[in-house]
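The following block contains the structure, expressed as C-alpha coordinates.
Heads up, one of the protein chains got dropped from this complex, but the rest are sitting where they should.
And then chain A:
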Amino acid sequence: MKKDRREFINTCFRFAAGASIIGVAGVLANKSVKGDYLWQLDPTKCTQCGRCATSCVVTPSAVKCIHVYDMCGYCDLCGGYFRPNVKNLSTGAENMLCPTGAIKRTYVEDPYFKYEIIDELCIGCGKCVKGCGAFGNGSLQLQVSHDLCVNCNECAIARDCPSDAFKRVPLEEAYQFAGFKTNKKI
(Lines give C-alpha, C1' and ligand atoms only; values in the text may rest on other atoms or scores of the structure.)
Protein backbone atom coordinates (compact mmCIF):
# COMPACT_ATOMS: atom_id res chain seq x y z
CA MET A 1 0.00 0.00 0.00
CA LYS A 2 1.36 3.33 -0.95
CA LYS A 3 1.68 5.85 1.88
CA ASP A 4 1.07 9.49 1.36
CA ARG A 5 3.43 12.07 2.74
CA ARG A 6 1.31 12.91 5.78
CA GLU A 7 1.13 9.26 6.86
CA PHE A 8 4.83 8.85 6.35
CA ILE A 9 5.61 11.85 8.59
CA ASN A 10 3.16 10.57 11.20
CA THR A 11 4.84 7.16 11.20
CA CYS A 12 8.25 8.80 11.60
CA PHE A 13 7.04 10.79 14.58
CA ARG A 14 5.56 7.68 16.17
CA PHE A 15 8.84 5.82 15.76
CA ALA A 16 10.80 8.76 17.15
CA ALA A 17 8.50 9.03 20.16
CA GLY A 18 8.72 5.29 20.75
CA ALA A 19 12.50 5.30 20.50
CA SER A 20 12.74 8.24 22.93
CA ILE A 21 10.55 6.48 25.49
CA ILE A 22 12.58 3.27 25.18
CA GLY A 23 15.84 5.24 25.42
CA VAL A 24 14.81 7.15 28.55
CA ALA A 25 13.53 3.94 30.12
CA GLY A 26 16.83 2.24 29.27
CA VAL A 27 18.91 5.02 30.83
CA LEU A 28 16.78 5.01 33.98
CA ALA A 29 16.92 1.22 34.22
CA ASN A 30 20.68 1.27 33.76
CA LYS A 31 21.04 3.90 36.44
CA SER A 32 18.85 1.99 38.88
CA VAL A 33 20.82 -1.23 38.26
CA LYS A 34 24.23 0.44 38.50
CA GLY A 35 23.29 2.64 41.43
CA ASP A 36 24.28 6.19 42.15
CA TYR A 37 27.69 7.77 42.35
CA LEU A 38 29.07 9.68 45.31
CA TRP A 39 32.04 11.93 45.91
CA GLN A 40 34.87 10.32 47.84
CA LEU A 41 38.45 11.07 48.71
CA ASP A 42 41.30 8.77 47.75
CA PRO A 43 43.54 8.64 50.87
CA THR A 44 46.51 7.48 48.81
CA LYS A 45 46.48 10.78 46.92
CA CYS A 46 45.54 13.05 49.81
CA THR A 47 48.31 15.43 50.94
CA GLN A 48 46.36 16.79 53.97
CA CYS A 49 46.58 20.33 52.63
CA GLY A 50 43.70 21.42 54.88
CA ARG A 51 41.39 22.61 52.11
CA CYS A 52 38.74 19.98 52.92
CA ALA A 53 38.01 21.98 56.07
CA THR A 54 37.52 25.27 54.26
CA SER A 55 36.25 24.48 50.77
CA CYS A 56 33.21 22.31 51.56
CA VAL A 57 29.80 23.98 51.13
CA VAL A 58 28.70 22.30 54.36
CA THR A 59 29.92 23.85 57.64
CA PRO A 60 31.69 22.11 59.34
CA SER A 61 32.98 20.18 56.36
CA ALA A 62 31.44 16.87 55.32
CA VAL A 63 34.96 15.48 55.23
CA LYS A 64 35.83 13.82 58.50
CA CYS A 65 38.70 11.88 59.88
CA ILE A 66 37.89 8.18 60.06
CA HIS A 67 39.89 5.88 62.28
CA VAL A 68 40.75 2.55 60.68
CA TYR A 69 41.22 0.60 63.90
CA ASP A 70 42.66 -2.47 62.16
CA MET A 71 45.68 -0.41 61.21
CA CYS A 72 46.11 1.45 64.49
CA GLY A 73 49.06 0.68 66.71
CA TYR A 74 47.24 2.05 69.79
CA CYS A 75 50.43 3.95 70.57
CA ASP A 76 50.93 5.93 73.74
CA LEU A 77 52.80 8.59 71.77
CA CYS A 78 50.35 8.97 68.91
CA GLY A 79 51.56 11.20 66.07
CA GLY A 80 47.96 11.98 65.18
CA TYR A 81 46.99 13.02 68.68
CA PHE A 82 50.03 14.83 70.06
CA ARG A 83 51.87 17.82 68.68
CA PRO A 84 55.43 17.11 67.50
CA ASN A 85 58.09 17.45 70.18
CA VAL A 86 55.53 17.01 72.92
CA LYS A 87 57.14 16.61 76.33
CA ASN A 88 54.18 15.50 78.42
CA LEU A 89 51.79 12.84 77.10
CA SER A 90 48.70 14.32 78.72
CA THR A 91 45.40 15.44 77.22
CA GLY A 92 46.12 19.11 77.92
CA ALA A 93 45.31 21.50 75.07
CA GLU A 94 48.97 22.46 74.83
CA ASN A 95 49.86 18.92 73.81
CA MET A 96 47.01 18.17 71.42
CA LEU A 97 47.39 18.39 67.68
CA CYS A 98 43.69 18.48 66.87
CA PRO A 99 42.60 22.14 66.81
CA THR A 100 39.02 21.31 67.82
CA GLY A 101 39.69 18.56 70.34
CA ALA A 102 37.90 16.02 68.17
CA ILE A 103 40.02 13.04 69.22
CA LYS A 104 39.22 11.19 72.43
CA ARG A 105 42.11 9.29 74.02
CA THR A 106 41.20 6.39 76.27
CA TYR A 107 43.54 4.14 78.23
CA VAL A 108 43.28 0.46 77.24
CA GLU A 109 46.15 -1.29 78.99
CA ASP A 110 49.78 -0.47 79.43
CA PRO A 111 51.12 0.90 77.06
CA TYR A 112 48.11 1.07 74.75
CA PHE A 113 45.60 3.85 74.19
CA LYS A 114 42.51 3.98 72.02
CA TYR A 115 41.76 7.04 69.89
CA GLU A 116 38.20 7.84 68.82
CA ILE A 117 37.07 10.61 66.51
CA ILE A 118 34.16 12.76 67.69
CA ASP A 119 32.39 13.45 64.39
CA GLU A 120 30.55 16.54 65.62
CA LEU A 121 33.83 18.26 66.45
CA CYS A 122 35.94 17.08 63.51
CA ILE A 123 36.28 19.76 60.83
CA GLY A 124 38.32 17.65 58.40
CA CYS A 125 41.53 19.70 58.60
CA GLY A 126 43.65 16.57 58.29
CA LYS A 127 46.28 17.58 60.86
CA CYS A 128 45.92 14.30 62.72
CA VAL A 129 46.02 12.37 59.44
CA LYS A 130 49.31 14.02 58.55
CA GLY A 131 50.74 13.34 62.01
CA CYS A 132 49.64 9.70 61.98
CA GLY A 133 51.00 9.20 58.46
CA ALA A 134 54.34 10.76 59.36
CA PHE A 135 55.01 8.90 62.61
CA GLY A 136 52.51 6.05 62.70
CA ASN A 137 50.72 3.48 60.59
CA GLY A 138 48.46 5.89 58.75
CA SER A 139 45.32 4.58 60.45
CA LEU A 140 43.71 8.04 60.57
CA GLN A 141 42.31 8.81 57.15
CA LEU A 142 40.14 11.54 55.71
CA GLN A 143 36.86 10.46 54.10
CA VAL A 144 33.71 12.16 52.89
CA SER A 145 30.98 11.33 55.40
CA HIS A 146 27.98 10.47 53.23
CA ASP A 147 25.40 11.21 55.88
CA LEU A 148 26.61 14.83 55.82
CA CYS A 149 27.67 15.24 52.18
CA VAL A 150 25.01 16.88 50.00
CA ASN A 151 26.66 15.32 46.93
CA CYS A 152 26.93 18.51 44.89
CA ASN A 153 27.04 18.21 41.16
CA GLU A 154 30.45 19.84 41.21
CA CYS A 155 32.10 19.20 44.55
CA ALA A 156 33.69 22.42 45.83
CA ILE A 157 36.49 20.49 47.53
CA ALA A 158 37.20 18.45 44.41
CA ARG A 159 37.57 21.72 42.54
CA ASP A 160 40.10 23.05 45.06
CA CYS A 161 41.91 19.78 45.82
CA PRO A 162 45.57 20.24 44.82
CA SER A 163 46.24 16.53 44.44
CA ASP A 164 43.08 15.48 42.53
CA ALA A 165 42.22 13.13 45.36
CA PHE A 166 38.45 13.54 44.94
CA LYS A 167 36.53 11.34 42.56
CA ARG A 168 33.03 9.95 42.07
CA VAL A 169 32.70 6.41 43.33
CA PRO A 170 29.82 3.94 42.98
CA LEU A 171 27.47 3.65 45.92
CA GLU A 172 28.73 0.20 46.81
CA GLU A 173 32.29 1.55 47.18
CA ALA A 174 31.24 4.63 49.13
CA TYR A 175 34.27 4.57 51.45
CA GLN A 176 37.82 4.14 50.22
CA PHE A 177 40.35 3.31 52.88
CA ALA A 178 44.03 2.92 52.14
CA GLY A 179 45.47 -0.39 53.22
CA PHE A 180 48.65 -1.18 55.07
CA LYS A 181 51.75 0.45 53.73
CA THR A 182 53.59 -1.91 51.45
CA ASN A 183 57.33 -2.01 51.31
CA LYS A 184 58.75 0.37 48.81
CA LYS A 185 59.94 -1.32 45.68
CA ILE A 186 62.71 -0.23 43.41
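As a convention for this text, a residue touches a chain if its C-beta (ideal position, glycine included) is under 8 Å from a C-beta of that chain, and two chains touch if they have at least 3 such contacts; residues count from 1.
The working rule: contacts and distances are computed from a predicted model.
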UniProt protein name of the chain not shown, from "Cell shape-determining protein MreC", "Outer membrane protein assembly factor BamB", "SWIM-type domain-containing protein" or "Cytochrome C": "Outer membrane protein assembly factor BamB"
From A:A53, A:I103, A:L142 or A:C155, residue that would touch the chain that is not displayed: A:A53
Full-complex contact with the absent chain, from A:N85, A:T106 or A:N153: A:N85
Hidden partner chain, residues of chain A it touches: 47, 49-50, 53, 59-60, 83-85, 87-88, 92-94, 99-101, 121, 123, 125, 127, 159, 162-163, 184, 186
